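Only a single protein chain was left out; the remaining protein chains are all shown in position.
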Amino acid sequence: MESKPIVDVHNLTAGYRRRPAIWNLDFQIQEGKFTGILGPNGSGKSTLLKCLLGQITPYTGYAHLWGQNVDKVRHRIAYVPQKESVDWNFPATVMDVVLMGRYRPGRFWQRLGKKDKEAALYWLEQTGMNHLANRQIGQLSGGQRQRVFLARALAREPSLLFLDEPFAGVDAGSAERILHMLKLLIEQGKSIVMVHHDLVSAGKILDNAILLNTRLVASGPVSEVFNHENLSATYGSDLSILSDVIDLVTRNPGRFKDPRNQKS
Amino acid sequence: MDLSNAVWVFIGCSLSGLLTALTGIPMYLRRQSLAGDALAHALLPGVCLGIWLSGYRDHWLVYLAGTGTGLLSIALINAIQKRSKIPEDGATGISLVLFFGLGLALLSSMQRAGFGNSGVQHLIMGKAAAMLPSEVYVLGGLFILALILAWLLFRPLWLFCFDPEFAQSSGMPMRQTEWFLNLWVALVVTASIRSIGMVLTAALLITPAAIGHFLSFKPKYMIGISMLSAGFSGALAAWWSAYQPGISTGAAMVVLLSLFAFFVLLAWPNLGYLSRYWISQLEKKRWIQENILKELWKARGLSDQELAFRCGISDAKSLRIKRSMVQQGLIDKEKGSWTLSRLGQEKASSVVRRHRLWESYLHERLNLPADHLHDNAEIVEHLLTDELESRLEAILSKPEQDPHQSQIPYKKS
Partner (left out) sequence: MISAAVLITSLLIAINASIGGTFLVLRRMGMLTDAIAHAILPGLVIGYLLAESRSSPLITLFAAATGLLVTLLIYWLNKYLNVWVEASTGMVYTSFFALGILGVTLFGENADLDTDCILYGELLWIPFRRPLSGTFLDFAPWAVWQQLVLLGLWAILLLPSWPIWKSISFDIDFARTQGLNVERKNLQLLALVSLSTVWSFEAVGAILVMGFMLLPAATAWLWVKRLEHMLALSIALAALSAIGGYALAWWINLDPSTTMVLVSGTFFLLSLLWQRKSTLRVG
């Protein structure tokens, strides 16, 4: 069965503080697939994810979801950040955090109703966290924290789920549970995009992979993409000229912009 | 010695500027600038206590008690962070306001007990007009001691600020060094509150270091710049207060120093915000010039409108840029159409060569499809250096054509 592209990335260059971390990426992600973004540290995986989520503006090119800017389709996506990105001393219970996933912008009176609580409870059950619903989040283990984040994202009932290294620092039991949930989602026809760095497990759990090392090395079904040539190109090949040019771009005082924008 | 009061003030203010700037650097580098602020505010209860007990404001008890409460405030910040979930900034704020509140309570009890003002108010806001010679001697002594210590301990201290864990692993006593630095800061701040004032001491601990860091990454230059800017603003403030005796020297010093800091941040050549904006405008102009050269290389004899359209710029802008290019001898106008001069020809072919070489590299080495190369090369063509160009030539072994089957124009050797 041929599926439609859900993510369309075209000629995407982006980075922080004027330093491009990803360079002219071009790929598509199919609907209903479990896709992994793979690459060594510093290969621009997180930058790519931030672009897809619309958290940083690209220097050139675009990343579209369902053929539109991400701002138009935010109600259809959800995001599981790395668990280190927040302060777990925050005064909130597990239930509070999962309920956060239910907020939608736009209405004036934005309090949550009974329906939202039921949805949150449902996802807590699914992630096996319902017995901890009233616990303060700081008292959770690493795996439990990741499961709370997953429940918060799923409470948004997304068609497309983004995850940033969900298995890092997670115990085996939690990892299995999370993986099980992700597979269920795929069976329900949802799509998943996950930043991942463990190649061994990647081959087993993913449908598609995007191999990244500043530039795109390969993208496509895991069986085709995972070959010796691509992997060695991803994990260490000589990119000295590219990195020198990135240095030049970073240091150049000119404004680094899409030339087409300049011409308009 | 018989020096007039104004000279004492002048020396005192300059010295306290130099001294606090030097002292602030380790605080700044360890990113604890705001703890310095808390420490300075926390001197109030100690100083009040000292004055109350001794009856003099330059008594050794004042220095002792001031330093003591200053150190206690740092200990409180550490304790709050260690024993609760309150993060650093909250802990700093809490410690600052608690000690200062305690000080204010002491101060008003003193006033009610008929102690008069004893100039404590001036210690808070800083007013050097009535500086005592003994206070200047203390400042001078501390300054000389600071120079000696900085000279002797420069390397280990710098290492400690940069990477405390490494310093510890190479045998440096962490906690002792930390408390030694805190003690030193407390001493210096106590000694200089007469001229700067508690509430503003933070500025002299932080701003000079920030100026130094902004202007140089070399430790010695950074220290020198910080001390000079603080010393000068102290001297200038003293001079100002000699003409306008009502003003607070501390405030004057900080205003002068901050003016200098904002001037540096905005307009320092090459580094300031405005200078960088100016440079980026120049760079933009260079890119447009190179684009004009490239378009003329591809199609000779373009008219004004055609050229402006192809380079995507307005007519007025292109007019200005073309005028400057004629002056540089890059292009000429013949019968309403533009052509390249010999020099222009050379430069244009270099831009085109870099563009096409980069396209070949992207295509061959990064496996980008042929329809994705152009936009990237439009940027990189302006940036490549001669060295990178020859490396590209070498890796690609001087290809004849780029991925779009256009000829790559090499220099005739």
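The letters A and B name the chains in turn, as written, and every chain counts its residues from 1.
Keep this in mind: a contact is a pair of C-beta atoms (placed from the backbone, for glycine too) under 8 Å apart; a residue touches a chain by one contact, two chains touch by 3 or more.
Not measured: the values here are computed from a predicted model.
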item	value
Residue of B:L132, B:A210 or B:I279 in touch with the missing chain, whole complex considered	B:A210
Chain not shown: contacting residue from A:M100, A:A133 or A:L199	A:M100
Option from B:S109, B:Q281, B:Q305 or B:N367 whose C-beta touches the chain left out	B:S109
Positions on subunit B where the hidden chain makes contact	28, 31-34, 36-37, 41, 79-81, 83-94, 96-98, 100-102, 104-105, 108-109, 112, 121, 124-125, 199-200, 202-203, 205-207, 209-210, 213-214, 244, 246-248, 250-255, 257-258, 261-262, 265, 273
Contacts of subunit A with the absent chain, listed as residue ranges	53-55, 71, 74-75, 77-79, 81, 85-93, 96-97, 99-105, 108-112, 135-136, 138-139, 152, 156
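Going forward, only the chains that are shown with their structure count from here on.
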item	value
Between subunit B and subunit A, distance of the C-alpha-averaged centres to the nearest whole Å	36
Sites on subunit B touched by subunit A in the complex	85, 87, 276, 279-280, 282-284, 286-287, 311-312, 358, 361-362, 365-369, 372, 375-376, 378-380, 382-385, 388, 391-392, 395
Interfacial residue positions of subunit A with respect to subunit B in the complex	11, 13, 23-24, 26, 60-61, 87, 89, 138, 215-217, 241-242, 244-245, 248-249, 252-256, 258-260, 262-264
